[in-house]
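One structure coming up, written as structure tokens, with questions to follow.
Here the complex is missing one protein chain, while the rest keep their positions.
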Amino acid sequence: MTGGYGAGHLAKALAWTTVLYLVLPITIVLPVSLTDQRFLSLPYETLSLRHYANIFASPAWLAAISQSFALAVASTLLAVVAGTLCAVGCWRLSRRASDLVRVLMLLPLIIPSIVYAVGLYRWFGRLDLLDRFLGVALAHAVTAIPYVVITVSAALAAFDARLEQAARGMGASLPQTLRWVILPRIAPGIASGAIFAFIHSWDELVMVLFITSRQVFTLPRKMWDGINENLDPTMAAVAMLLVAFTILLLWLDGALRRRRGGDA
Amino acid sequence: MRRDLGWWALLLPAFLMMTVLYVAPILQVLAISVTEPTLGTGNYERLLSNAGVQRVILTTLRIGLLTTGIALLLGYALAYVIALARPAAQRWWLLGVLLPLWISVLVRAFAWVTLLRRQGLVNQGLQALGAIDSPLQLVWNEFGVVVGMVHYMVPYAVLPMLASMREIDPRLLVAARGMGASRGMVFGRVFLPLSLPGVVAAAVLVFIFSLGFYITPAILGGGKTLMTAEWIKLQILDLVRWGMGAMLATVLVGAILATLAVFSRVVDLRRLFGARA
Partner (left out) sequence: MSAGLSPGAGHALELAGLTRRYGAFTAVQDVSLSVASGEFLTLLGPSGSGKTTILMMVAGFTEPSEGHVRLDGRDITVLPPERRDFGMVFQGYALFPHMTVAENVAFPLRVRGISRAARDEKVKAALDLVQLDRFADRKPAQLSGGQQQRVALARALVFEPALLLLDEPLSALDKKLRGELQEELKTLHRRIGRTFINVTHDQEEALRLSDRVAILDHGRLVQQGTPQDLYERPKTRFVADFLGRSNFLAGTVREVRPGAMALLAGATRLVQAVPEGSPRLALGAPGVLALRPEKITLLAAGETADTEVTGAIAAWSYHGTGFALAVQTADLGLLQVALPAWRAPIAPTEGMPVRLGWPADASVPVAEDSHAA
């Protein structure tokens, strides 16, 4: 892009080192998960899928996976509806009027989840939401709203405001304008937001540590116990499944973005 | 205004969720810090008298600054190379940055434990090569925590710096070269000053994230390197000392908001978090 100016050798070496530092430790999980040993190690003689088999034979792991999945779906739905409507409202209203709301929606990104988790512990005790599916779904939904607001706002920035005006001018009510004109145009942004909201809930641990005990037992919670108690290759297999799942979701997001790019 | 009523109504679900389920619990934490166990600033006075709290705060600041410094250095080199790479190469570099960003923190901490523990792959490898006789203590100490935290923070450092580097007109660099400046001079006199806003934004972001970080320090610190978040968890879940836990949580939020306020002139908050394109 720069023609006459490129990065020097020192910068390139440092950049390569950094990228390897970022990526390699994650890839190490794959061979470890395929080990033929009963402890964390690289495969000695042969590759084995027994640790993956362990997961799918274990009711506890399967229950954690299905519970995490259900939670992620529920909280994503809530976050997408609330976040999308909010982003559209902020976009249409003047910047000054809705600035406070925008800042409010970003709070969960700024305030550490430990502080929120502590607050939730007390607050949900009062509302009788501790260790309940609904409680975790609500907590994950609220903290996922920023991701939805950000991706939908980015999609709206590329949306021609005159289309909304044209729809109103032709007699469309607000719900009709939303359904027929605005939402179809920003659908890829909403999908991106949904994917990030899903990943957020799927991986979230800190709040879960505080507001759940036995009824709700998510996959990250089970992993946390595993890491702290018995480090075995099953953990590596679970980690690998999580990595694969994340890559799948990110690929999906990329595919959606490419389609949006081709459409415009 | 009356005509915009419908649009305001769209904000309502998110606004209600955010106030009732987010802001209210956090305000309660702030309230607890001055009401439990007794009304007053007793909990805050411990900041001056309790050596344990002071040690935790110092450890947090030390690790936070160290993490920020290393993450900025590595992130800057990475962002610099990405910004100057061809578009096709940029996509691969970015993948290397964004993929780790979205991989579960837990998975990453687990990977580091696998690598760095006494019988871990690094020690095994070094021993097999004969480089060391006995295993090195690489994890469950401050070293492990910093390695894990920097790993988490580098992508957050790269993104704002890359955004500000992309705004630099590449023709400026070519022009500077054309006027006889060496590569080092072009970097020092042109590129670095122009990318500085991104560096400040990245520093603020990484620093405030490191202050309240929980999972990575908890796993890689092994209970020996105690940072703020884990200390708060200990107070509340294990010792049931709500007042102290809430006090440090309040201090944490205060420190983060103060950092943001100080730098809000240099850093556009909404832009930092991507709300404004």
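In this document, chain identifiers A and B correspond to the written order of the chains, with residue numbering beginning at 1 in each.
The rule is simple: a residue touches a chain if its C-beta (ideal position, glycine included) is under 8 Å from a C-beta of that chain, and two chains touch if they have at least 3 such contacts.
No experiment lies behind these values; they were computed from the predicted model shown.
Touch with the chain that is not drawn comes from one residue among A:A53, A:A70, A:A97 or A:L163, which is A:L163. Among A:S66, A:Q176 or A:Q215, the one in contact with the hidden chain is A:Q176. Residues of chain A in touch with the missing chain: 160, 162-163, 165-173, 176, 180-181, 184-185.
The rule is short, and it goes like this: only the chains that are shown with their structure count from here on.
As a whole-number value, the distance joining the C-alpha centres of chain A and chain B reads 18 Å.
Residues 1-8, 11-12, 14-15, 17-19, 21-23, 25-26, 28-29, 32, 40-42, 78, 81-83, 85-86, 88-90, 92-93, 98, 101-116, 118-124, 138-139, 141-143, 145-146, 149-150, 153-154, 157, 174, 199, 202-203, 205-206, 209-210, 220, 223-224, 227-228, 231, 235-236, 239, 242-243, 246-247, 249-250 of chain A are the ones touching chain B in the complex. Across the complex, chain A is touched by residues 4, 6-11, 13-15, 17-19, 21-29, 32, 74-75, 77-78, 80-82, 84-87, 93, 96-100, 102-115, 117, 119-121, 124, 151, 154-155, 170, 173-174, 176-178, 183, 186-187, 208, 211-215, 219, 228-229, 232-233, 236-237, 242, 245-246, 249, 252-253, 256-257, 260, 269-270, 273-277 of chain B.
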